[in-house]
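Every protein chain but one is kept in place in this view of the complex.
Up next is chain A:
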Amino acid sequence: MAQPLVKKDDDHDDELDYSPFMGIEKGAVLQEARVFNDPQVDPRRCSQVITKLLYLLNQGESFTKVEATEVFFSVTKLFQSKDTGLRRMVYLIIKELSPSSDEVIIVTSSLMKDMNSKIDMYRANAIRVLCRIIDGSLLTQIERYLKQAIVDKNPVVSSAALVSGLHLLKSNPEIVKRWSNEVQEGIQSRSSLVQFHALALLQQIRQNDRLAVSKLVVSLTRGSVRSPLAQCLLIRYTSQVIRDMSNHGQSGERPFYEFLESCLRHKAEMVILEAARAITELDGVTSRELTPAITVLQLFLSSPRPVLRFAAVRTLNKVAMTHPMAVTNCNIDMESLISDQNRSIATLAITTLLKTGNESSVERLMKQITNFMSDIADEFKIVVVEAIRSLCVKFPLKYRSLMTFLSNILREEGGFEYKRAIVDSIVTIIRDIPDAKESGLLHLCEFIEDCEFTYLSAQILHFLGIEGPNTSDPSKYIRYIYNRVHLENATVRAAAVCTLAKFGFMVESLKPRIIVLLKRCIYDSDDEVRDRATLFLSVLGGDGTVDADKDSKDFLFGSLEVPLVNMETSLKNYEPSEEAFDINSVPKEVKSQPLAEKKAQGKKPTGLGAPQAAPASGIDGYEKLLSSIPEFAAFGKLFKSSSPVELTEAETEYAVNVVKHIFDSHVVFQYNCTNTIPEQLLERVNVIVDASEAEEFSEAASKALNSLPYDSSGQAFVAFEKPAGVPAVGKFSNTLTFVVKEVDPNTGEAEDDGVEDEYQLEDLEVVSADYMVKVVVSNFRNAWESMDEENEHVDEYGLGQRESLGEAVKAVIDLLGMQPCEGTETIPSNARSHTCLLSGVYIGNVKVLVRAQFGMDSSKDIAMKLTARADDLSVAEAIHEIVGSG
């Protein structure tokens, strides 16, 4: 509910004090609304009352169903008046009141009459109101008029019809799709606004028809677009077409790049920025393609308009994630933005600099950020802290200055989320950089001496209990922990007792002293603290009764083994009874969202609220789907699911893609089929797979799809058996077989008899990379050194002549299917040598790391030295076999 208007100070003069809505009350306004029923309508008076009603609605006031209905019926009487101003207000209030479907009927005839009026304003607004309030059945009645309106010579009417089309497309797509000829005409309109709306609507109508969108883009990129807004739309659609083309393996010169590049010279700044953004987001964009876009963005960094500076720095921030080297030229301009008055711009500049900065510039950057931090809001500070965390992981040698910075800001004022971000960062750094452990723990200890957040104190105490006992001098932390027992609330005291017990258990020399401290805790005022102290004394043998050394480690350091959410639910459901709560009854499986639900959510436009949580990894959904099919239930744990591989061209009648699911001794192909022909129903949809070029595979099971109506998707499966744990490879040819039944477009019913048919699909390959799961390693050096040197295999390869070093690096990454670490997939332009770090988990859950060093000579011949380390030497050798055979 909006706040009411505040009353102004009494010393203001009366003239200023006056507000037309002062003391406005809903009841009184509803009374006034009776004026609408007068036989002689007073347009001025009625307009005033409508304004008051609008004011109330805008203030968050809501009308009851009865009130709204009453007002709505009164308002409809105003259609008698010929006053255009009043009519305009009537249109607006009807939209605001959103009458229910049974009430709508009373105004539809008046509105339909207005739709054909000679006054343009009537036509435009009647269309808008009708489209807002009618349903599908009525829409078919007025469809003819709407089509006429789209090609109306008055741009206002035409725009109104087109924008209505955009809204109606969500509820009645079938009807709106029939308007494409008229909309196409709208694109040729001389009015820039009509062209903008027509382009948006036509793209929406044809969004599933890649060929049509491509044709649209081709025709418009020749320069017939007038308004900058429409030009921006065109750039977006062009990017989409480029993406689709690259997904479908079209190679050679990148299409439309020249168009995007030419837009960088457009007179409207909006278009220039959109084009620059589109170029930076191209898949596999080269530094040559990036350069003009970055140059343009760099110019905008010093623009006097904050919006342009923001747009430029936001785009550069994104580029810095994938091509940090390309952005370094803008660093000087971005450093000047650190002091920008607009804090959003300053934060983006800082986080970009943190990504692009090199090791030598870290200290200077930290100094600048220190001055900046004091005057920004917590939400911006969190972004900076997160950027510093990743910088620390990237440059482990710089941990000292970064840790000092974090500890300094930890002492300053700040809200819970901010403090939590800092604590999380320090914890991450301690975990990833062993040298940072001691100083990091001390900073955390100092923080809990004066921490107002119970949650954070408890979290830090827990972390201290795990890491503290393994440091060179564990005793120095005891003071900080024991202080908590005296100074804090019961939750923190209980956490401190646990931590003390962990120290006592892990450090034998401290045990007697810890027992003394724990004994003092058994007189605590809180039950939980007393209970814990007594329990731990017993575990540590302090009370001389039990010394359960074997179990105590599990008890103190073991994990719960069940997800906390499930544990919580089970405990809530448990009813106190004779039967004790059994932890084994808690389900261990983490519930994941069903696929269908995820899909629906993805399509729905969500509100402003919290951004959608990162989608749960697809593998969860796939695992659930496959385990629900009895034929595949016995295949064991799913190792990996590939991303979908298209088996059909973009504009064909049946769209099919395949997902390869890898199990230890099976491979399951999931064929996702979509029927795009309106007059056909497909039944018994199956895929016949010829595995003659995949000798190690033999077909084990298949599952057909029973029915596939128009515009729906379904899955057919074929499973193959292969030798267990062996990364078998092979090529499979696929044929889609099905029974086609004609569907009557009027009744929607399918004929009884069908015709058997088949459709040749593209071939499919299972390659070595399918047996590798990409795994991110935050600190490659640590992970590398922690692996046994014995399991290392080194070899050298000649990769032949290549256009660039980047091409060779990409080929090796794609061949192995591993995760590039620490941004080493990005290669500086003109580099002659490069080291790429890769990490992954090979089938059989074997962790493997690869260090690939590339060198290029003057004749562009590339040599590679590849070092692989794995938990198992045979896997390191297998990596070399893959490279050797690739």
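To be clear about the criterion, a contact is a pair of C-beta atoms (placed from the backbone, for glycine too) under 8 Å apart; a residue touches a chain by one contact, two chains touch by 3 or more; residues count from 1.
Note that contacts and distances are computed from a predicted model.
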item: Protein name (UniProt record) of the chain left out of view, among "Aspartate aminotransferase", "Pyruvate dehydrogenase E1 component subunit alpha", "Ribosome production factor 1" or "Coatomer subunit zeta"; value: "Coatomer subunit zeta"
item: Which residue of A:A198, A:C232 or A:V658 touches the chain not shown here; value: A:C232
item: Touching the absent chain when the full complex is considered, from A:V29, A:V75, A:V163 or A:A501; value: A:V163
item: From A:L30, A:V71, A:V104 or A:M121, residue that would touch the chain that is not displayed; value: A:M121
item: Of A:K26, A:R88 or A:K703, the residue in touch with the unshown chain; value: A:R88
item: Where the missing chain touches chain A, by residue; value: 1-6, 16, 18-21, 43, 47-48, 50-51, 54-55, 58-60, 83-86, 88-89, 92, 95, 121, 124, 128, 132, 155-156, 159-160, 163, 166-167, 193, 197, 227-229, 232-233, 236, 270, 273-274, 305-307, 310-311, 314, 342-345, 377, 379, 605-611
